[in-house]
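Step one of this worksheet: look at the structure below.
One protein chain omitted, others in place.
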Amino acid sequence: MTTKPLLEVEHLRIDLAIGDARFAAVQDVSFTIMRGETLGLVGESGCGKSITALSLIGLLRPPLNLSGGAVRFDGQEIQNLPADEMRKLRGNRIAMIFQEPMTALNPLSTVGRQIAEMFVLHKGKSWAEAERLAIEALVSVRVPAPERRVKDYPHQLSGGMRQRVMIAIALACDPDLLLADEPTTALDVTVQAEILDLIKDLCAARGTAVLMISHDLGLIANMCQRVGVMYAGRIVEERAAEEIFQAPRHPYTNGLIASLPLLGARARHGRQRLKEIAGVVPPVAAFPQGCRFHPRCYAASETCRAVDPVETHLPQGGFVRCHHHV
Amino acid sequence: MLSYLVRRILQTVPIILAVAFLVFVMFSVIPGTFAASLSDDGRAIVDVTVVERMNKEFGLNDPLYVRFGKYVGQLAQFDLGMSFRTRQPVTKVLADRMWPTLQLSFAAMLFAIAIGVPLGFIAAMRSGSFVDTISMVVAVSGLSLPKFWLGLLLMYLFALVLGWLPSFGYGDGSLRYLILPSIALGVAPMALLARTTRAAVLDIMNADFVRTARAKGMSESRVVRWHLTRNALVLILTTVGLQFGTVIGQAVVVEKLFSWPGIGSLLVDSVTLRDIPVVQGAILAIVLFFLFVNTLVDVLCAVIDPRIKYT
Amino acid sequence: MKFGTNLMLGGALFAMVIIAGIFAPWLAHTDPVMAADLMYAEEPPGSAFWFGTDAQGRDIYSRVLYGARISLTVGIVSQLINTVIGVCLGLSAGYWGGWWDDFVNGLTNLMLAVPSLIFALAIMAILNPGLTSLLIALGLTNWSFTCRIARASALSLKSQGYVQAAKVLGYGDLRIMLTQLLPNMLGPIIVIGTLGMGGAVLAEATLSFLGLGIRPPFPSWGSMLSDAREQITTAPWISIFPGLAIFVTVLGLNLLGDGLRDILDPHSRSRRA
Partner (left out) sequence: MLKKLALASAISALALSISGGAEAQTPRVGGTIRFTAPYGSSFANLDIHTSNRAQDEIYAKAIHRSLYNWDSEGNKPVLDLAKSVDISADGLVYTYKLRDDAFFHHGRKLNADDIIWTFTRLMDGAKAYPGARSVRLIKGAVEVEKGQAKTISGLKKIDDSTLAITFTEKAEPGYFFMNAITSIYPADEAVKESFLTKPIGLGPFKFVEYVPGSRIVAERFDKFYKPGKPYADKVVVLIMGEASARDVAFRNKEIDVSILGPAQYMAYKADPELSKGILEVAEVYTRLGGFNLNFKPFTDKRVRQAINHAIDSDLIIKRLSKDKAYRATGYLPLTSPAYDKSMKAFAYDPEKAKKLLAEAGYPDGFEFEWTATANESWGIQIVEAVIPMLEKVGIKAKIKPVEGTVLGEVVRKGDFQAFAWSLSSGPDPQQALKCFHSSTPVSACNYYGFKNAEVDKLLDEAGKADDPAKKIDSLKKVNAIVYDEAPMWFFNYNKAVMAYQPWIKGLQANATELAIQNYEDMWVEASSPAAK
């Protein structure tokens, strides 16, 4: 069953400009998403996940800019689309949810209006009609008493409610692709699960593909068919979700999984202490020579220090970017 | 809403009382008397009996607590006393001068808003460009000139050299006479507003909800219209409110320079001549005006910004 | 504007004024007060008198140099007074809260409600015109913004862990305020102080115009400019040079303040007013 992928990203490069200098914040990132599929992007903060997502819909702001590679959406190259064309895609066919439900909504507008804007913008509805549709949208994201809620301002809602509103906005126009940038990070644990279920259910029902970005491996494992692990502006490993959790190939992936608090059976077996990966993600301007992970890697060798590893495609699909992949 | 308004108005009461007290104390210890001012031009030889009689008539010989009691008693009846100089109720003297000051300060603010806000907007939209640099240099320069000098230069340029506008005075109260003084008065708040607007717009442009708006597929102009303007407005309004205080204070200078018959020039004259009841009344009037404008601004902000609670 | 341009330009202009002030005795050609030679009154700028002479025949170049001392004194001292008042009131109000906070809040609102120029005008009239009076007048009337900022940051800082920790460790209130709170609010306060210095220099000129400025023997820019305003057609140089000096100084201080803000107080762009 080889259908055309919904989104193809090839050799994406994002530059960060500091003064006259340019640094590649994201380099050589490639992945594909099929229709209805959920791809996870995982990694520590600062490794370039969010800006990768932003670059897909042309929302990078200086000093960042998309400087190389190709983004094909539904067979069409969109990285160089004129602003107008891009805008028509945004929200309509590719929607995005952000991390901070507190600030992502305009504090001075009612949530009803902020949802209604989508219908006015993309469906050419009148405001009155759009407001009615907004109530329906709120119903679909399981907000109680939607008729009342549409008149509320964001500060009157809880974090979970706001994120539901964000989802309602994002899915208002039945997009083909949803970019979800850490949609639950800022929420309480109990609310997290509800929101994730909501996203999962709604996207499944509409056949919407999802690019799920998170630093939370557990969440990714739950949601995604495939997972890409990012480190320092690169995807270091990309495979099907079950495989990657059972047998991580890249030392970084390994480290991430090892640092997960374990629940259930395995925890009882005795690995009580969490393992951490020593050190932090280097800043963009100071990416090291050779493999970018080598300063933190337990398996680093001379080669790692000198030579940048290339992608090694694995027989069962996916790839890993490591000289010493297991 | 109404209770919010009432609460805001009640909050100003202690301020007004404190100003009334402060003003009384300050101008009770001021050296020089009105009677002495009568001869300060060296023209008239003021005789001793007249001076004494005047001081007696104005109650200047009474002990301080008696004068204060009288002052408070009058204030309680909204009476500001009699002007030494005009021998008319201070309220009437002020009423005669209030309108020109209002005209001038509103015109100056209007100028400041009409030029400053768009300038700040443009600068923020083209942040980092040549336009941005130029408009901010203009803004900072506008803040760096003594007002009377600027006024004098304007007067020379537009009245004498170009002959476009009358140089001074109130005339028939028409717009022609209002333009130069309100520009002289409005340049500084204009500069401040341009800077505030630019900063506010820049802040908001980087706000998450603007990113959301873009992600929704909105064009930049829609983003500005639907999401940026109202949010920037709250910040701009607050600045405008506070700037009114400065403007009405600086009106003293501009009114004196342009012979504008407002409260400001009256205040300077009355300080010089030690017409104390008028000085006290004028300062109270200015403070009241400032509080009124700022209460208005607060209410407007509350209308625009639902986060401000009415209760 | 590129990052740092403000700071560099503003700093350079302000440094120029400081140098002029400090080295005035060496840079000046004549004594600014005593060297009044009526034989040379109102000479236009030339090789002998670089900026010309004033009505009393004094060298304007020398007077402008010495004037820098007065203006700097006015700017720096009055802002120091303002800052000390504002920080003391705001810090203690934010930290202690309660009735003291209410009181300080009321006082701040009062200061905001009376335009500072009018306040200063009244104080000058009471104290008689002069340098000391001016320092007092300008020093007592412009602390409300500093106070607000200090109060707000004290409020937000006092609930922070390290301050709580210091309390638990038994540090005295004063010690906590000085060692824990103060250093964390210095940035915005320095910025306000810098901008306020420019305001003070302008206020000096304005009060001179209203007849209540600094009086001789000090050659202040404000009084020079104000005294010469009638000669603006006949002998423009008498007003232009002190006017330019004021402009350059205030411009420098404003740019410097903006530049410092970008570094010291990067998150508060919208607090610019």
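Letters A, B and C name the chains as they come in the text, with residue numbers starting at 1 for each one.
Criterion: a contact is a pair of C-beta atoms (placed from the backbone, for glycine too) under 8 Å apart; a residue touches a chain by one contact, two chains touch by 3 or more.
Keep in mind the model is a prediction, meaning the values are calculated, not measured.
**Student:** Name every displayed chain that the left-out chain is in contact with.
**Tutor:** B, C
**Student:** For the chain that's not shown, point to the residue among B:A123, B:M218 or B:L257 touching it.
**Tutor:** Final answer for the missing-chain contact: B:L257.
**Student:** Contact with the hidden chain only, please: which subunit C residues?
**Tutor:** Here the touching residues of subunit C are 33-39, 41, 55-57, 125, 128-130, 211-212, 215-217, 227, 229-235.
**Student:** In terms of residues, what is the contact footprint of the unshown chain on subunit B?
**Tutor:** Against the missing chain, subunit B presents residues 31-34, 36-51, 53-54, 57, 85-88, 93, 96-97, 100, 152, 155-156, 159-160, 163, 166-170, 255-262, 265-266, 268-269, 272-274.
Just so it is clear, only the chains that are shown with their structure count from here on.
**Student:** When you draw the chains as points and link the ones that touch, which shape shows up: line, ring, star, complete, or other?
**Tutor:** Graph shape, chains as nodes and touching pairs as edges: a line.
**Student:** Counting in whole Å, what is the centre-to-centre distance of subunit B and subunit C, each centre being its mean C-alpha position?
**Tutor:** Result: the chain centres lie 21 Å from each other.
**Student:** Looking at the complex, which residues from subunit C come into contact with subunit B?
**Tutor:** 1-2, 106, 109-110, 112-118, 121-123, 125-126, 128, 198, 202, 205-206, 209-211, 222, 225-226, 229, 232, 239, 243, 246-247, 250-251, 254-255, 258, 269-270, 272-273
**Student:** Per the contact definition, I'd like the list of subunit B residues that touch subunit A in the complex.
**Tutor:** Within the complex, subunit B touches subunit A at residues 206-209, 211-219, 222, 226-227, 230-231, 234, 304-307.
**Student:** What part of subunit B is in contact with subunit C in the complex they form?
**Tutor:** Going through subunit B, the ones touching subunit C are 14-15, 18-19, 22-23, 26-27, 29-31, 128, 132-133, 136, 140-141, 143-149, 152, 156, 192, 195-196, 199-200, 202-203, 235, 238-239, 242-243, 245-246, 248-250, 252-253, 256-257, 267-268, 271-272, 279, 283, 286-287, 290-291, 294.
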